[in-house]
Every structure is written in structure tokens, then in C-alpha cells.
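Of the protein chains in this complex, one is absent; all others appear in place.
What follows is subunit A.
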Amino acid sequence: MSSSVKRFLLLGAAAMIAATAAGAAETGHFGYGKPASPAEIAGWNIDVRGEDGAGLPPGSGSVNKGADVFSEQCAACHGTFGEGEGRFPKLVGGKGTLKDDRPELTVGSYWPFAPTLWDYINRAMPMPAPHTLSADDVYALTAYILNLNDIVPGEFVADRDSLPKVKMPNRDSFIWTDPRPDTMAKPCMSACANPADVKISSTAEGRDLTPRTTGPLDTMQPK
């Protein structure tokens, strides 16, 4: 930034501070916007941290209550026991399948942190009316789904203390640093392969999976 621009910005900030003398000590460089009050922050602050449950609110919910809430709010898409309906996600099962040819990624088989489940239900579910459940109901649903996955017993009660202590089966199978680049191709320019070895291993021709790309939108049925 040039010094003249800096001077200009400083002058602008000074003018702003003079104009809003009351909050002068609180404003930033530009002084735009208004300070967020503790009450406003509390209203917006919905996030819950996966690792330690930071942000979990007061309240609690049992597995049994969760079964009732689930049948009312969730079963239509996820099945009565979390088995999934149609192409909506399964919430249960898949344990031990992560090395398989067709792994099943569910809360039980894949999710590393239990508080993340509370956060996601609270944040985004039920899909037609997100963020409308009470904290108690979200705790109850979390307990029920964990129980369906045999991660907690039937008498488990989820709350801000118990949930972070739940160890998820796949907890230790993630690395959180990106090791890429993980391919080290060399940019060969000529005679890079024997032409006789260049063979087509798969083709999309004739597979009947591709929607049309001209005319109106395709309404092809599930495959």
C-alpha cells in the first residue's frame, strides 16, 4: 500500500472516529457496521466443535425419547431404524466395511466425533425445516442414532458432558494434514509407452447412464 493511500485511509478512519465519538475506542480502521452485542452473538452462535463439544448447550435427551422424535421427524427419509429410504442416507451399519470394495459410510462406521452429530442435526435437520428442533430433542436424536449403531447403551442420556466422551469407532482413522502431491508423474513427450499396450479398459459407450445434453432437461429414472 502506498503511503498516500495509507494517509488517506487514516484520515478517513479519523473522520469516522470523530463522527461516532461515543464508540470511538471500539471501532476499527474503517468504522463500518456496528459492534455485535453479547446477546446478538449468543443468538447466532450455533456451532459445536466436534473434538470436545465446545458450544454444546444445556439440555439432555435419552435413547427412548430419541426413538419417538426420530419416528416423527426423521424416519420418512432415514428409515425407522436409520436404514435409509430410497436414496436418502443410511445412518446405521457399515461397520468394518471401510476397506471393502463397496464401503458403507455411516455415523457408526465413519464419523470420528459424536458432538458433530449433534451439531449437524441442530444445524441442518430435519431437511424441510432445518434448525427448528429443541436442544433436548437434538440430544435425544443423537443418543438414539448412537444407540442404533451400538456405540452407546440403551440407558445412555446425551448432554453437554456425556457426548464429548463418546469414542466413535472410526475416531483414529483420519489424518488431517494433506500429503499431496501424492502422484509424481513425469512429463514424457515421445514414445512414452508401447502403442500395443495402449488399451481401453472401460468405456461409457452403451452404458445408458448419461442424461441427454441437448433439448430439455432429462428426467431419467434412478439407476
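By our rule, a residue touches a chain if its C-beta (ideal position, glycine included) is under 8 Å from a C-beta of that chain, and two chains touch if they have at least 3 such contacts; residues count from 1.
The working rule: contacts and distances are computed from a predicted model.
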Considering the UniProt annotation of the chain absent from this complex, which name among "Sulfite dehydrogenase", "Phosphocarrier protein HPr", "NADH-quinone oxidoreductase subunit D" or "Integral membrane protein" applies?
"Sulfite dehydrogenase"
Residue positions on subunit A contacting the omitted chain are 26-30, 32-36, 40-41, 44-51, 77, 86-88, 98-99, 101, 103, 105, 107, 110-113, 116-117, 119-120, 123-124, 127, 130-131, 173-195, 198-205, 207, 209-223
